[in-house]
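I have a structure here, written as structure tokens, and I will follow up with some questions on it.
With one protein chain withheld, the remaining protein chains of the complex are depicted in position.
Coming up: subunit A.
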Amino acid sequence: MSVDEAVRRHTLLARDGDEQLLGARLVARRKPGQWISAALALLVVAGIVKSLVTNPRYHWDVVGAFFLRPSILDGLVLTLWLTAAVLISSYLLGIVLAVMRLSTNPVLSSVSAVYIWFFRSVPPLLQLLFWFQMASLYPQISLGIPFLEPFVTIETAHLFSGLLAAFVGLTFDIAAFAAEIIRGGLVSVEAGQSEAAKALGLSKARIFWRIVLPQAMPAIIPASGNLLIGLLKGTSIVSVIAVQDLLYSVQLIYAQNYLVIPLLLVATIWYLILVTVLSTIQFFVERYYARGKGARTGFWRLWRGQLPLVPRSSPRRDVEVI
């Protein structure tokens, strides 16, 4: 029944002015506060940019001259592959620790808990110095069963170079945090998923790799992105034990020419570039693991959507409902 008909039959009450109300245009509320705060923020940004450009002591010409120096690029490469190596080894160790932590075996669970407690408590720099001094604590490392004749014996003085100390120290540190992130993700997967997989006749390993872990990933990725970025920057502590990473290569140069600020800027810009690349990769990885969770969001659309002043072109629909 149409509105007109309903009014005629007196099932709806007609009132004067309804016609105008129906024809009226809807105008959104104005938000002057948003414009004022945006203007203030832009003022601050303009001040910073002006100072960056006009202050001659930044020596942008020097930044440009040293930006692609081979020794700095070598440091950059070392930073990158140290990050990658630590990432891979610490996540493999982290998965093992997380699974141990969730195990019904009380010994395994406790060992994992103590590991996580210990390595989350010790600052990575302190650990690094410790591994570097390994030779004075254990001059030899022997592999074998306690109290019996060892199979292999290694002199630690030759073993722990600065780089290996950095790799081991950072791996042990990151693995403790990775284990907690992974455990959180695994716990977030409903028990019904493993049960359904068991009922289908999937083996334990298959259930973990194909059913549980992929569903844990959306919970694991964002925190892992943070951890990875922290790791990338954290590798700069190896400069303390004279490993030539990005930061240390820069320090070596300004120790000679005293152009401290511009060379620190070189390192800063490189770190900015690296983290930007990592964040972009994280975005696409997150989107991949969000499959099955509704409409995909494009990179630029998401970015625009975060601007406060631009109204959304359409109401946001995260989940498709049928």
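Criterion: a contact is a pair of C-beta atoms (placed from the backbone, for glycine too) under 8 Å apart; a residue touches a chain by one contact, two chains touch by 3 or more; residues count from 1.
As a working rule, contacts and distances are computed from a predicted model.
Engineer: Quick one: the chain not pictured, UniProt calls it what, "Sulfur carrier protein", "MaoC family dehydratase", "Ectoine/hydroxyectoine ABC transporter ATP-binding protein EhuA" or "Cell shape-determining protein MreC"?
Structural biologist: Its record in UniProt gives the absent chain the protein name "Ectoine/hydroxyectoine ABC transporter ATP-binding protein EhuA".
Engineer: One chain isn't shown here. Among A:Ile181, A:Ala197 or A:Ile220, which residue touches it?
Structural biologist: A:Ala197
Engineer: By the contact criterion defined above, which parts of subunit A meet the unshown chain? Give residue numbers in ascending order.
Structural biologist: Contact residues on subunit A toward the absent chain are 190, 192-193, 195-204, 206, 210-211, 214-215, 289, 291-294, 319-320, 322.
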